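Below is one structure, written out as structure tokens; comments come after it.
The other protein chains are all here in position, but one chain of the complex has been omitted.
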Amino acid sequence: MTWFDHLSPLPQFLIFSALKILGVFSVLMFIVAYAVWVERKVSAAIQDRLGPNRFGPFGLLQPIADAVKSFLKEDFTPAHVRKVYYWLAPAIVMIPSILVAAVIPFGSYLGRQKMVIADLDVGILYTFGIVSLGVYGIVLAGYAANSKYPFLGGIRSSAQLISYEIAMGLSVVAVFLLVGDLNLSRVVLFQSGGFTHWIIFKQPVAFVIFLVAIFAETNRTPFDLPEAEQELAGGYNVEYSSMKFALFFMGEYANMAVAAAMMATLFLGGWTLPIAGLDQPAAPGQIGVGLLHIAIFLAKMLWVVFMMIWVRWMWPRFRYDQLMDLGWRRFIPLALANIVVTAAVLWMRAGS
Amino acid sequence: MTALTYIFVLPLLAAVALAFVPRAYSVVMRGVAVGVTFVMMLLAILVFIRFNGAEADASGFKFVTTIPGLGASSLGIVCKLGVDGINVGLVLMGAIVAFAAACCSREIRDREKEFYILLLVMTGGILGAFASLNLFFFYFLHELALVPTFLMIGVWGRGERKNYATFQITLYLSIGALVALVGLIALYLQSGAQTFDIPELTERLRENPLSAGAQRFIFPLLLFGFGILVSLWPFHTWAPMGYASAPTPAAMLHAGVLKKFGLYGLIRIALPLMPGAAQRWMPILAWLCLGNLVYCGWVAMRQKDFNWLIGYSSVAHMGFVFLGIATLTLVGVTGAVVVMVAHGFLAALTFGLSGYLYEQTGTLEMSELGGLLRKLPFIGAALVMAAFAGCGVPGFANFAGEVTVFFGAWNVFRPVTVLACWGALMIGAVYMLRAVRTMLHGELPEKWANVTDAPHLWRKAPFILLLAALMLFGCFPRLLTDKISPSAGVIVQMANPVLEGNLRAEAAPAPPKSALAQGGGEAVQ
Amino acid sequence: MHVGLEHYLAVSALLFALGLFGVLVRRNLLVIYMSLELMLNAANLALVSFSSYKNNPDGQVLVFFIISVAAAEVAVGLALIVALYRKRKTTHVEDLTTMKL
Amino acid sequence: MEEEGGRGRGAGKFSGQNLKQRNMPPTDILFYVFAALTLLCGVLVVANPFSRNPVTSAMFLVLTVASMAGLFVLLRAFFLAAIQILVYAGAVIVLFLFVIMLLDLRAEERRKVKRFGLVGALLSVGAITAIFFKCLSSSALGADPSPTMEGGTIALGKLLFTRYLLPFEIVSVLLLVAMVGVVLLSKKDLK
Partner (left out) sequence: MNLSLISLEICVVALGMALLLADLWLPPGRKRLLGYAAAAGLGLLLVANLGGFGVFGSTGTAFGGMFVQDGLAIFFKRFFLLAAILVLLMAIEFSDRISAGIAEYYSLIVFALAGMLFAASANDFALLFVSLELITVTFYVLTSFQRARLVSLEAGVKYLVIGALSTAFTVFGIALVYGISGRLNFGELAGVAGQFGDNKIFLFGLLLVLTGLGFKIVAFPFQIWAPDVYQGAPTPTAAFLAIGSKAAGFVLLLRVLFTAVPDITAQWTNLLIVFSAVTILYGNLCAIPQRNVKRLLGYSSVAHAGYLLLGVAAMSTAGQDRSAGGSAMLFYLSGYLFTVLAAFTVITLVMRHLESEDISGLAGLNQRSPLLAATMTLAMVSLAGIPPLAGFFGKFLLLKALIEQGAANPGCYCLAFTAVAGIVISLYYYFGVIRAIYWSPGPAAAPPIAVSRPIRISIYVCIAGMFYLGLFPGVMVTVTTEAVKALNR
């Protein structure tokens, strides 16, 4: 590795970043692929059936089969669509979730490298900024299809995403009042030193709001109104088929994965675990500890993903007005109140 | 508090009071208007009579009084009233004409409330403007009197071209007034006196005259600003049309009194405060006034409508005053002031009479009228006398004034004077007498069989009064000239700074000639 | 060529000019409004670059205000445009002729 | 620009003192990339030769805003870069899209552009730009050679809540007003 140490900092930085990006991306894709499998398995279990079980042990190779199927299907473009946007929309859907993954600390250190692609000081603002871009894919899909149901789906989705973004953002404000920093790594560090330091226990209200908002942001049941089959015959992705449809599908799961990662980082202690000193960052020599941190993070994240899948098959769908009502008239005031209370408590503590 | 205070304040207060009278009580309105103007007239006569005996302040003004509160004293804007020889006659004339106009207001039948309020405001404004010793209020009150004029013509006026006439008169007079305002403001600023008080300004400028540049700039503003207000040729077109369309009282007040404001302003302000520029501009003014005297007289001859005719004749008469002012001599200026007073009575009289005729016949087309003297002995006689006065027949005040002016002008602008004599006397006589002949003599058309003469004293009173005044001052011009000369002397002296240096020896009348002016006055007597 | 403040200002000015051009030329209210946003963004860029190059944080605070005010303005504006569209079925400025002289 | 040379050279604006320098620092390359993107997308917002579709304009506006955020990052204004994306891309332009879709502006395609207006606009805009560049080249900016201020959240936040508290509060009133206004203007049937 001596040749490496001789490089100037910039190429070093570039190489490490490339490696991290590659790693994160592949893990994310893997999770996306297998989240689908998990989803099918979980739903099968809940509905007391078997689920995919033909291809590979427990149907484990099913995602590969699905992928092949998607690629081989005819890529049909209906005549009435707006072509450019029709092509663009599926591509856009994936981008935000991948971009958000860049700022999430998925581990402490491996060697001297911090296990985060970009350790931004404005991390959370960046996340929200990127998350808010997620709406474009869906809106454009709805617009591009140039037919009724996708259009309604697009409209619904944009309204829904914008509405719940506010609740989500406000709920997180309380967290940052507590932490005093927007940098996600420091948020994680703040949670080290005991289960009670996890923000889920300090900010339960924020957690609940955030959790629900995530469901809405990822268009998951009970908030999957933009694509509700019974109402809109599939919503914004009606006109899509083959690989383009698959991209939407993947986008949804990628969003889920990233949202779960955010959840884990913000509320569940990130890569920390308050046993066996695992809540402190790994020293340069402790490669094993570093790997363990990554594993802990993945475990938490997968747990959240699992829970989201679980919820999908357990809950009925909301009505649209109920959804809006919940967002605007319950959560936003609640989140505001939460902020005020948090600020007041902090202020009193600082005073005393 | 002097009589002047009441003359100024009474009509305005009465106007405010009338605003609260229900409109059904039109008799009250008329009563109040006539009563108030009558009181004003008595007060004005009182002031005139007691003028000689009254005590003058340092700057030669009498009955000086201040209305408290009005204006902004920090800017030197104080409502200060007072009279000297020049404006005492004007105030008297104004008050008499106002009373006459109020009496003639019977012809107004609708919206009497508004009309009498406007009439009173106009009266108060005019008299206040003449009595004001503050440059600001001098202007302010004149404008105050102008607005009602416009409204009266617009609302109660007659004829098809009423709207056009209203706008024309409004625009013309406003331009004139505003141009003059710019000049007045510039004068105030250039003087550096920090006051709008006329005596103080005069005093200050006597000691430190304005720079030549400032005078050159300001004087034309005042000359043409005031000139437009007085219908100086070629800015006269508003006058005949406006008067032809105006309701009688408005025409009487405006042509008789308000129009004199510009002339008064020239005499009071432009001449004494900017002598240098005055010297330069006066010859031009003299030639311009020929436009009034000859051209407008000529046009008057061609008129078919009596009101247009007297409108033009009124414009023509202004030429005398301009000529008198242009001489910059004591005689000329004195004569000018006398003409102003005389013409005030005369104009009011003619417009009042024409208004009566119009009321009776509904037309003033001279071709349609004729032989009216038989049906209207009183009105007809008054009209004949008015025509004589207009032609400058001795015995009427106009003659006294015009002759004085000619005496003054003879030495200064000889060719102009010759032309003016010809124009004014010959042309004036022609059109006036022709009008009298067509309207009063000859066949009486059938349709005028039932016109009636002024039925009772109240209808005759205004005409009698005005005629009496004309004849009084015609027979005893000394009543006026005695008061005017000393004050005019001061002004002329200020306006002729070079006189003392004998630089204009051949043009300017030597001091003995001012004695001649007195002599002229006596000769008339 | 080293990138300095003036480069940023040039970009900002060009962007401003672009926006102004759009406002003057385009006839669709929505696009006009987008062009206005471009102009505001140009101002933001100028403020940020001045602030950064002169080590003075005031400008960035002002940008914060501008962004939030712009958001509010857009909300009202779009509501207005939608209301107009409902009534008039157009977003074309040349169709707004109810009050021609 | 050339005439001003005598005075303007000292400030050395575009006179290119470093033209010879071959290896550009990466931030400079990034600047050119982002600047070009910003302007290109800006042009496509305003005058897209291929499409008059407002949706296209809106999408390019997103790109403009995003590349501007890139410029902000280069200027070390990280907070504002995030806010820029969050507010403009995330809210404002979504709102635009939302409205465009709601109005379904398909009929609104090509209308004749008035030659006269176009030329006039070009001239006036060109004049303003020319004046600006002339000013730029002739006056001293007095700036540091490279960005020196770190526009972090904490620094700005502190300013925002101390010195600029009053405008901050007024903005909150403004947002309230805007909210009331939007509700009033768009609610279906008001009671």
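We call the chains A, B, C and D, going by the order they appear; numbering starts again at 1 in every chain.
Criterion: a residue touches a chain if its C-beta (ideal position, glycine included) is under 8 Å from a C-beta of that chain, and two chains touch if they have at least 3 such contacts.
Just so it is clear, the model here is predicted, and its values are computed rather than measured.
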Handout entry: Among shown chains, those touching the left-out chain
Key = B, C, D
Fill in the blank from the handout: The one of B:V179, B:A239 or B:V331 in touch with the missing chain is B:V179
Problem - Residue ranges of chain C at the interface with the undisplayed chain - result: 9, 12, 16, 19-20, 23, 29, 32-33, 36, 39-40, 42-44, 46-47, 49-50, 54, 56, 58-59, 61-62, 65-66, 69, 72-73, 76-77, 80-81, 83-84, 87-88, 93, 96, 98-99, 101
Fill in the blank from the handout: Where chain D meets the left-out chain, the residues are 131-132, 134-136, 138-142, 163-167, 170-171, 173-174, 176-178, 180-181, 184-185, 189-191
Exercise for the section: Touching the hidden chain in the full complex, which residues of chain B are there? Just list them. Expected result: 19, 23, 69-75, 77, 111, 113-114, 136, 140-141, 143-144, 146-147, 150-151, 154-155, 163, 166-167, 170-171, 174-175, 178-179, 181-182, 185-186, 188-189, 217
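Assume only the chains that are shown with their structure count from here on.
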Problem - Pair sharing more residue contacts (C-beta pairs) when A-D is set against C-D - result: C-D
Handout entry: chain A and chain C, separation of their C-alpha mean positions in angstrom
Key = 33
Problem - Distance from the mean Cα position of chain B to that of chain A, given in whole angstrom - result: 94
Handout entry: For the chain D and chain C complex, residues of the former touching the latter
Key = 13-14, 16-19, 21, 27-28, 31-32, 35, 38-39, 42-43, 45-47, 52, 54, 57-58, 61, 64-65, 68, 71-72, 75-77, 79-80, 83-84, 87-88, 91-92, 95-96, 99-100, 102-103, 105, 108, 111, 113, 117-118, 120-122, 124-126, 128-129, 132-133, 136, 141-149, 151, 155-156, 159-160, 163-164, 167-168, 171, 174-175, 177-179, 181-182, 185-186
Exercise for the section: Would you mind writing out the residues of chain C in touch with chain D in their complex? Expected result: 1-11, 13-15, 17-22, 24-28, 30-31, 33-35, 37-38, 41, 44-45, 48-58, 60-61, 63-65, 67-76, 78-83, 85, 90-92, 94
Fill in the blank from the handout: In the complex, chain A touches chain D at residues 10, 84-85, 120-122, 125-126, 128-133, 135-136, 139-140, 142-143, 151, 154-155, 158-159, 162, 165, 182
